[in-house]
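A selection of the complex's chains, in situ.
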Amino acid sequence: MTTRPTVFPGAYAASALQHLRQASPLVHCITNDVVQSITANVLLALGASPAMVVDPREAAQFSAMASALLVNVGTLTESRAESMLAAIHAANQAQKPWVLDPVAVGALSWRSEFCQEIIRLQPAAIRGNASEIMALSGLAASGRGVDSADTSLAALPAAQTLARQTGAIIAVTGEIDYVTDGENSVSVPGGNVLMTRVVGTGCALSAVVAAFTSLPGDRLANVAAACRVMSRAGELACEVAKGPGSFTPAFMDNLYLLDAEKLNGGAL
Amino acid sequence: MTTRPTVFPGAYAASALQHLRQASPLVHCITNDVVQSITANVLLALGASPAMVVDPREAAQFSAMASALLVNVGTLTESRAESMLAAIHAANQAQKPWVLDPVAVGALSWRSEFCQEIIRLQPAAIRGNASEIMALSGLAASGRGVDSADTSLAALPAAQTLARQTGAIIAVTGEIDYVTDGENSVSVPGGNVLMTRVVGTGCALSAVVAAFTSLPGDRLANVAAACRVMSRAGELACEVAKGPGSFTPAFMDNLYLLDAEKLNGGAL
């Protein structure tokens, strides 16, 4: 049913990153309480502009102005859910892309219902770990919410199904990331297990995916470029980090300093 | 009335940390807005898994799944208080330990009433500074909420009273930490005044205490081990830090790299 995904070409990531820095997209992030700071800092380091506007009225007004919208359900509340819906509808009306990070979907009932509701509202992309993507596609997941007990490759069929159901690009991330539109799929290597010991690297990736969906060109390739930019900066940071503490400053510096040469020197 | 507390043996801390890393407990944190990121990163660096789930429905569902629950009242709101109560009841029903960090209790009326209400709900442990523990036990405190003007030793009698009132292990932390079950008490040296210039080191310790209460074995010793793991990583970080900025990455790295040898090389 599915063909083996091809490895995503590093040269495209460098070119997409250059476009991102020129465009400096404004990314409206309605995200969870834990990762607000790292999300904003990752976007700033890459040359994008973050803004976290959460009141329902303001969220709708702001989504129409922003280049892209991120919706992350990590610390969902009633009022936050209301803001997300208002922002998604405004983004759709203004033809701005929006991206879902379905944190812990499958493990918790209310957010699972909420995510099933909003994936009908034409997300441009969905970024999650294997358990989350499997749960969202209707396949059983074994995770306990925040970590993924499944490998990303095992979730590729679920990602392809979800892509066909929603029309979104699906990125299922893990030791290797897989990005698919339901027909074509690419793999993105890189990253490091140390990144799983720092909170918010996955959530920040979803914000970067949102930034890249605002660029012109092939959306599948742009989402894969977002994954590669983050995994390559992570690889470079791990070359100097002694642990998760020194990883974070090095990761931000590498996002800021990343260029075509650095992007091509890695696993790709 | 009270015997002089004995110094907690460092070898036990190393053994408890090894158990923690094997068990990798999932700690449900309902904590304050300021320290969410450092709390999650400290737990991840030690090998535990954090999750911050805050909607009342989801908090109750999640507490029953998690290994332990942390309740920190630093930025208490009506809806957060409702979530905390739901999570505490669910944790108790599922026989999972929960830990209270009574930030600024005594200084502010509403949270003082709320804390007096929830300490009747069988906390496994309570971690606070001298002013907070004195206020919670009914003794007068001199603090202005966030800092402690009293020394931890002066608060030991209050801690012992509070332990007998609630059945919880009480950790009163400061330059030296004291941990008591009302009968037996131990002291935990280490740490550094620089840690008071970084927000969330105390709040993150409470999350680590929650993680350690989920381990089998003597709970007093496990809570003291949590204190020692944090104070020793702090000592090691201060050996290389130039200030509170460089302290934080070094602290996280040391939590990640901590082993029996490093734990035994310190003040204990």
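As written, the chains take the letters A and B, and residue 1 is the first residue of each chain.
The rule is short, and it goes like this: a contact is a pair of C-beta atoms (placed from the backbone, for glycine too) under 8 Å apart; a residue touches a chain by one contact, two chains touch by 3 or more.
Computed from a predicted model, the values in this text were never measured in an experiment.
Asker: Can you report how many copies the full complex contains, not just the 2 shown in place?
Answerer: 3
By our rule, only the chains that are shown with their structure count from here on.
Asker: If you average the CA atoms of chain A and of chain B, how far apart do the two points sit, in angstrom?
Answerer: Averaging C-alpha atoms per chain gives centres 33 Å apart.
Asker: Can you list the chain B residues touching chain A in their complex?
Answerer: It comes out as residues 26, 33, 36-37, 40-41, 44-45, 49-55, 57-58, 61-62, 65, 79, 248-257.
Asker: What does chain A use to touch chain B in their complex?
Answerer: Going by the criterion above, the answer is residues 32-35, 37-38, 74-78, 104, 107-111, 144-147, 196-200, 241-246, 248-249.
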